[in-house]
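All protein chains of the complex are present and in place, except for one that has been dropped.
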Amino acid sequence: MATTKLGFIIQRAGYKCENPKLALTHSIASQSVEVYLNDGDLVTADIAFVGDGVLNCLKNQKAMERYGLTSTESHIKNGLLLDLNILVCKEDLEMLGLSEKDIVMDAEEFGADMTTKVVPFADITKMMEQVNHLLFF
Amino acid sequence: MGKLTIGCFSSLVGSMSLDFAVKLAGAAVEKGHKVDFWVSGNATMLSIKGQRAFKDYSALQKPLQELMGKGLTITACEACAEARGYHKDITMEGFKRHSMDWYLASTFDADRVLHIGGE
Partner (left out) sequence: MKLAVFVSDYRLNVDTLDRLKAEKLGIILVQNGVYHATVKEKGAASPLLGKSANYYALIDDLETRGLGNADIDGNVKVVGYGDIVDLIFNEYDKTAWL
């Protein structure tokens, strides 16, 4: 039994660029990876939003209403529902004039227990040190 | 020898990131490493067969097929490909198609992962 830990670092804003969405959908795929692995083996995904990437976390995205596309907000909520560890850089939020009240902090309506964690970049550095591999989006 | 998993999300034509990734994969294969190669997003364009080699555009079908002959495993994100109209019947021979969990599974026993994001 072994676990490989992946760190998904999202540093770009979404929609014009597919990276943030693909980061979230690939990290969510960690929940079904067992079909390829031996019993007890796992791949886990931690996600960190940094730089302009924190803009992906804004609430009230209406991508479905305007373009018929699943919003990044919905993907984040799905991630929380699946108990993914989602970190948002505190300094970058503040730099952009944002705070916890502006971003997706939970997915209570889906019954998710996990919440978004707004943390100093130093905590994101620790996460990057703890994972086996880094994937920058 | 080790295992290298490369993920690339950039399109075949436009950024040359796939050129980089294929050349790096080739160098790793030549050194005896096992290489898994995952393409997702716009990079699924690489999976289409019948690419015509013009000198103004990246053309990777030939080197890729040579690398597959030397043991490279390459897989495209099926949903990303289908969303772009890249169906199975126009997929290059030897190019696999799976869901995104294939990429994560490949990282499980990889010694190194190089993830090249999209444009």
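Each chain gets a letter, A and B, in the order it is written, and its residues are counted from 1.
The criterion applied here is as follows: a contact is a pair of C-beta atoms (placed from the backbone, for glycine too) under 8 Å apart; a residue touches a chain by one contact, two chains touch by 3 or more.
Values in this document were obtained by computation on a predicted structure and should not be read as measured data.
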Touching the absent chain when the full complex is considered, from A:Tyr15, A:Tyr36 or A:Phe121: A:Phe121
Of A:Ala23, A:Val50, A:Ile86 or A:Ile103, the residue in touch with the unshown chain: A:Val50
Touching the absent chain when the full complex is considered, from A:Glu65, A:Glu109 or A:Glu129: A:Glu129
Interface residues of subunit A (partner: the chain not displayed): 9, 11-12, 50-52, 121, 125, 128-129, 132-134, 136
For subunit B, the residues touching the chain missing from this view: 2, 4, 15-17, 20, 23-24, 26-28, 30-31, 33, 111-117
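Convention: only the chains that are shown with their structure count from here on.
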Distance between the centres, which are taken as Cα means, of subunit B and subunit A, whole angstrom: 25
Contacting residues of subunit B [partner subunit A, same complex]: 7, 9, 40-42, 80, 99-105, 107-110, 112-113, 115, 117-119
Residue numbers on subunit A that touch subunit B, as the complex places them: 2, 4, 6, 17-19, 22, 25-26, 29-30, 32-33, 35-37, 41, 43, 45, 132-137
